[in-house]
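Every protein chain of the complex appears in place save one, which is left out.
For chain A:
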């Protein structure tokens, strides 16, 4: 177990290193950060002076080594726009994003299991066909379109939900402010969560459905049926348990992916999280923030994958985590 974790930590460091290098390599192509910092009439001479101050005129290697040196001491640079350490900016935005991902996860877990099981057990009913049809639509429509349509239907037309932002949040601890403790906060998080869930939910319904159908064909289910066990017990106790194994693995990885999907959802809903912040940073060529974001997201991926592996070991006794470290 310990060996496994150590191995993972080294992998994480390697991943972070590669990401930082890639992030640094692309920044030259993102454009000129100076344009967002100065007004139109500022002379070329003053611009050059500022570039020197920012160290933008140094060679790629000099800039990277300077960055890497600072990064080793926990300093990922200072955002041009926020004028604060990039890591602080991201950590302040992180809770909003994680809450959004949590909201979407609740929706996905809450809906995909019953719907997936139902469509597997009764594949020929109209309702099943409807669910499967809608899930195709859900997968096919881009998130930002779903989000905009939801705003126009539920905020503008019906006026049920607010159209943007986080609403009233309650301070919990450190940078963490939560939506889940006020009615207004709940109202604000519902639409963005559904928008974010709109891609993953159909995927999970389909995954659970196909896994369940496969399990239902297996010998032990047939035997249980023949034995005359209550169908409910067969479906939800015996079959579902085995269905969920692959779902957990895929699910864990997808939660990481969802952090990346938040870029679109947050932008449309003006959700003050780090996905929206990243897109803005790209527009402003706020390179320290861009590189820091990539590293943090890379870190989140590594962590979620590790946790998924650990959980998988707990759920499925045939997997031996201890040996994976070898």
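Basically, a residue touches a chain if its C-beta (ideal position, glycine included) is under 8 Å from a C-beta of that chain, and two chains touch if they have at least 3 such contacts; residues count from 1.
Throughout what follows, contacts and distances are computed from a predicted model.
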item: Candidate names "ABC transporter substrate-binding protein", "Cytochrome ubiquinol oxidase subunit I", "Nitrogenase molybdenum-iron protein alpha/beta subunit" or "Probable tRNA sulfurtransferase"; UniProt protein name, chain not shown; value: "ABC transporter substrate-binding protein"
item: Residue of A:42, A:65 or A:130 in touch with the missing chain, whole complex considered; value: A:42
item: Residue of A:126, A:183 or A:226 in touch with the missing chain, whole complex considered; value: A:183
item: Chain A, residues in touch with the chain not shown (by the definition above); value: 29-33, 35-44, 46, 50, 53-54, 78, 80-84, 148, 151-152, 155-156, 159-165, 183-184, 186-187, 267-270, 272, 276-277, 280, 282-285
